[in-house]
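Omission of a single protein chain aside, the complex is shown with its protein chains in their original locations.
Order of writing sets the labels: A and B. Residues in every chain begin at 1.
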Amino acid sequence: MARFLLKRVAMSLITLWLLSVIVFTAGQVLPGNVGRAMLGPFADQRAVDALNHEMGTDRPLLVQYGDWISRFVQGDMGRSYAYRAPVAPFVGNALANSAKLALVAFLLVVPLSLAMGVMAALHAGRPVDRIIMVAGMSATIVPEFVSGIILILIFGVWLRWLPISATWRPGAGFFGQLYHLLLPAIPLVLILFGYIARMARAGTIEALDADYTRTAVLKGLPQSTVLWRHVLRNALLPTVSVIATQTAYLIGGLVVIETLFHYQGIGSLIFLAANKKDFPMLQAGVLAVGCVFAVASLMADLIYSWLNPRIRFGAGE
Amino acid sequence: MSEATAAQGAASTPEVSVAQERRERLGQLLSSPTFLTGAVIVVFWAVCAIFGHALVPYDPLADDMLNTLLPPSREHFFGTDQLGRDVFSRVITGSRDILTVAPLATLLGTLGGTVLGLAMGYSRGLVDEVLSRVVDALLALPTVIVALLALVALGTSKLTVVLVIAFGFMPIIARTVRAAVLAERELDYVAAAKLRLEGPFHIMFAEILPNVAPPIMVETTVRLGYAIFTVATLSFIGFGIQPPSPDWGLSISANYGLIGGGYWWTVLFDGLAIASLVIGVNLIADGIESVADG
Partner (left out) sequence: MKASDALIELFRRTHGEVHNQLIDSLLAGRLSRRAFMRHGSCLGVSLATLGSIAGGVGLVAGPRLARAQGAGGTIRVAQNAPASAIDPVKIADGPGLAILSYVGDFLCFDRNDLTLEPMLAESWSPNKDGTVWTFKLRQGVKFHNGKPLTADDVVASIERLADPANGSNALSAFTGYLSKGGTRKVDDQTVAFHLDAANGSFPYLVSSDNYNAIILPADYAGNFEQSMIATGAFKLEKYTPQVGASFVRNADYWGGQVAPERIEATFYADIQPQILALQGGQADVILQAPVLQSVAVLNDPNFEVISLPSTAHQQLHMRNDMEPFKDPRVRRAVALTLDRQKLVQGLMKGRAKIGNDSPFAGVYPMTDKSVPQRERNIAEAKELMAAAGMANGFETTLTTERFLEIPDYAVLVQNAVKEIGGKINLNVLDQGAYYGDAVYGKSPWLDSVMGITDYGHRGVPNVFLSAPLRSDGTWNGAHFKNKDYDQLVTSYIASLDVEAQRATAGKIQRLLLEETPVIFSYFYDYLTVVKKGMSGVLTTAMGQLLLAKATMG
C-alpha cells in the first residue's frame, strides 16, 4: 500500500514538473512581451524596457525558469506581473470559486445520474433504457455555451427565476451563493450526466448478473434490499473513476461557463494570465489544475480499491 | 483505469468471415433507428453546407444597417442581427466552416494518435514510459485550456485550429489504441509474425492495426462529435472560425450580449443548430458503437 502510494505520488510529481516545462515553453512563444502587455501599445518603448528590467523579464529564459522553480519548490508561487502582488491569493480564491461551482454540479449530477443509470439497467434493452442513454449522451456533447444560452433565455430572461450572473454580492451567505450557482451548474450537469449514467448502468448490469446478487435473490431478500446492498455499490464503482477523470475539466476547463456567467474561476484566471503574459500567474494556475487532477486520480484509485477489495494494488500497472 | 477498453479489441475473429461480418454489421447499422436519425440530421447540415448559399433568401453576409435587430417576420423568418443580416440565411449556411474544420481535425488526430498508440503499445519499455508521461501531463489539462494556450501562441486561422484540435486528440486516441494493442501483442498471430521475422512496422501496421480497427472507428466518431464541440466552443471564445463567416458559435459569441435586451432570435436558432448537429453525430457514433460491440 505504502509502496503503491509512493510510486503514484512520484509519478504525479514528474507529470507536474513536465507540465511546468510545457507551460513555460508555451509561455515564451505567446506573442508580445510582458512590459508591453502591461503598459499597452501606446506606451513609450523606454518605459516598456524599464518595466521589463524591473520585473526581471528581460533575463535569459533559463535563468527565469530556474529562478521561478527554485522559489516554487520552497513554497513561493511568485508575484503576478500584472497585479504586482503575490500570486497565491489569486489562485486560491479562483480555485475556491471553481470548487464551489464543481461541488454544486456534482451534488446535482451524481444522485440524478446514478438513479437514472440504475433505472436504465433495470430496464435494459427496453425503450426507457434507450431514451435515458441516448438523451444522456446527447446532452453530454452539446457545448456548455449552447445549453447555457438556452437556459439563460428560459430561466433568466423569460421566467426570471434565476440570476444570470454567477457572481454573488459580496457577503452573500450559503443560500445566496447557491442561488447564483444553480443556473451555471446545470450545463455542467448536462455534460456529466451521460457519462455517469452510462457507467452506473454498466456497473449495475454487471452486478445484477453476478453470483452474489443471484445468491441474495435466492436467499429471498427483498428486491430493494438487494439493490441497496449489492447493486448500488457496484454501480458506484465506475462512477468514482469518471468523477476523477472529469475533475480537471470541472475545475479548470470551465472557461466558457465562467465567461458566459461572469464567474471568476481558475479557468478564466489561466486564460487571462495567458493573454497578459502574466507568467507566474499562468504557471501557478496551470499547476493548480494539474495538482487537482493528480490528487483526484489518486483519491479515485484509493476509493475504488476501498469499495472493491478484489482489486490488489499494483495489479493494474 | 483505461485498461478496461482493452477488452474490446481482444476479440479477434477468423479471417474467412470478415467480409460477411462486415456486410452483416452494415445491415444492422442501417436498421438502427438511432443511426438513421443521426444520419438524417448530419446529412441535412452537410447539404446545407454545400448548397445552402444557393437556397437561402438573402446573402448571409450582406449587411443592412437600416434594418438591424428586426424580430422574426415573414420577410425574415429568424429576424435580423445587429448588422441587419438575415439570421435564417446565416443559420442555414453556417455549417460550412465547422463541417470542414472538425472532420479534418478528427482525421488528422486519429492518424497521429493511432501511430503514437501503436508505437507505445508495441514497443513498451522506455519509449512507452516517456510518451505516457507526456501524454499524462497533457491530459491533466482540459482540452479547451490547451487549445486556447496554443491558439494564443500560434494565432488563429482555420489551419491552426485544425492542427491544435488534432494535436489535442492525439494523446486521447493514442491511449485507446495503446490499450487495445497491449491486449493484441500477446496473441498468437503476433508471435507467429515475429517468428516469420517480420519487421516491427509490418507487424504494427499490417498485423495489429486491422485487428484494433473497431475501437478506433468508434473512437473516431466519438471524437468527431467532440471536434464539433471544440470548434464551436473555440469560435464562441473568439479563437475558432473568424468573421464574417456565419458560423454558429461565432454568431452566438457576437450576439449573446443582446439577450438581456430581449433580442433572443440572434442566438436561439444558432444554438439549436449546434445542438442538433452534435446530437446527430452522437447518434451516429452510438449506432456504430452498439453494432461494433455486437
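In this text, contacts are C-beta pairs under 8 Å (C-beta built on N, C-alpha and C of every residue); 3 or more make two chains touch, one makes a residue touch a chain.
Since we're looking at a predicted model, the values are computed, not measured.
Within the complete assembly, A:A50 is the residue of A:A26, A:A50, A:I69 or A:I154 that touches the hidden chain. Looking at B:L138, B:V152, B:V177 or B:I203, the residue that reaches the missing chain in the full complex is B:V152.
For the options B:A19, B:L66 or B:L126, the residue in contact with the chain missing from this view is B:L66.
When you scan B:P57, B:P71 or B:G257 for touch with the missing chain, the hit is B:G257.
Counting over the whole complex, chain B has residues 61-63, 65-66, 68-69, 82-84, 152, 155-157, 238-239, 242-244, 254, 256-258, 260-263 touching the chain that is not drawn.
Remark: the residues of chain A touching the chain excluded from display are 30-33, 35-48, 50-51, 54, 82-85, 90, 163-165, 167, 169-170, 259, 262, 264, 268, 275-277.
Operating definition for what follows: only the chains that are shown with their structure count from here on.
Averaging Cα coordinates per chain places chain A and chain B 22 Å apart.
Residue ranges of chain A in contact with chain B, taken from their complex: 11, 14-16, 18-19, 22-23, 26, 29-31, 130, 133-134, 137-138, 140-147, 149-150, 152-153, 157, 164, 241, 244-245, 248-249, 252-253, 255-256, 259-260, 267, 270-271, 274-275, 286, 289-290, 293-294, 297, 300, 316.
Note for the complex: chain B touches chain A at residues 1, 3, 34, 133-134, 136-138, 140-145, 148-150, 152-155, 225-226, 229, 232-233, 236-237, 249, 252, 256, 259-260, 262, 264, 267-268, 271-272, 274-275, 278-279, 281-283, 286.
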